[in-house]
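Every protein chain but one is kept in place in this view of the complex.
And then subunit A:
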Amino acid sequence: MSPGNSPKKVYLLHAAVIAVLFALNFMLPEYHHGVLARVMVLAVFAMGYNILFGYSGLLSLGHAMFFSAGLYGAGLTVSHLGWGMAAGFAAGIASGALLALVIGVLALRTTGVAFMIVTMMFAQVFYLLTLYFAEWTRGDEGFVLAQQARRIDLGDLHFNLTDPATRYMAALALFSVVLLATLAIVRSAHGRVLVAIRENEERTRMLGYDTFANKLAAVVVSGVICAAAGAAYALLFGYVGSTFATVQYSILPLLWVLLGGAATTLGPLVGTLFMFYVVDITSGYTSAYLLIVGVALILLVLYFPKGILGTVRERWIKWLP
């Protein structure tokens, strides 16, 4: 059954998720409140990845560069040029858009395994550039954004991004916008073409669609969303460093999306949340927590091969987008 069959249910579900997250701001204990703010930002990263991997079927191993483009785009302009938060955020997104456009044009000349390798190589170049320009980036050490700079003044309204509730709401606002945008994309004609490309690119092209243009649009949208997450991370949590450009941060969104359910709009949130708490809880008991994480992942693959929400959709709630 296609998602278009129950639009009302779909909108209600997404509105409910946003409403629950809003309500949690007032209910969660301090620690989990902070965790959820961070998880929402990282879930945006995963949602960006999901557009390309889940819906378009393009497996990138280089998305850390888009997240980092946002991170550095925002961080460097705020730190070195003294830009405000809003301008810094816009700079982060613009950096991601430009990078995604260039990388998309080059990398989309390849498919499959070659696409994975090319994206990984570009991400590695990006990572090395963050080290090379250490004079500004402070390389692997990174730099902090001063606490007093992380505020937005709109007339008489003052938002202090270091305040936990403001930060949570900022993260929720970004998450909600991206979630609804993802939903709109998925339900749009463009979204259906992406799924068609994933399922059979040759046939889609034969039907008269410009698959390259559609895929390029997907790379750019995906890059912009990931950059938005990176920019938000820099501004909300105050740290910018090349660790976020390493290959580990290209693998993580893949893992979060696979766990939550590829090509499900809410899967990235579920996957990111699940992974965070598995690490957080198990590391409290043993330093071999990565072993437990590994076993958990194997069990998930065995029993939820399509990820948590992917399997839920397959077995129970067929209308889940």
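FYI, contacts are C-beta pairs under 8 Å (C-beta built on N, C-alpha and C of every residue); 3 or more make two chains touch, one makes a residue touch a chain; residues count from 1.
Rule of thumb we're sticking to: contacts and distances are computed from a predicted model.
K.L.:
Among "Glycine cleavage system protein T", "Cysteine-rich domain-containing protein", "YCII-related domain-containing protein" or "ABC transporter substrate-binding protein", find the name that the UniProt record gives to the complex chain excluded from display.
P.N.:
Protein name of the absent chain (UniProt record): "ABC transporter substrate-binding protein".
K.L.:
Touching the hidden chain in the complete assembly: which of A:9, A:38 or A:190 does that?
P.N.:
Within the whole complex, the residue contacting the unshown chain is A:38.
K.L.:
In the complete assembly, which of A:57, A:88 or A:238 touches the absent chain?
P.N.:
Of these options, the touching residue for the absent chain is A:238.
K.L.:
Using the definition of touch stated at the top, determine which of A:44, A:78, A:145 or A:273 touches the missing chain.
P.N.:
A:145
K.L.:
Mind listing the subunit A residues that contact the chain we can't see here?
P.N.:
Residues of subunit A in contact with the hidden chain: 29-31, 34-35, 38, 128, 131-132, 134, 138-145, 147, 162, 237-239, 241, 243-244, 279-280, 283-284, 287, 289-290.
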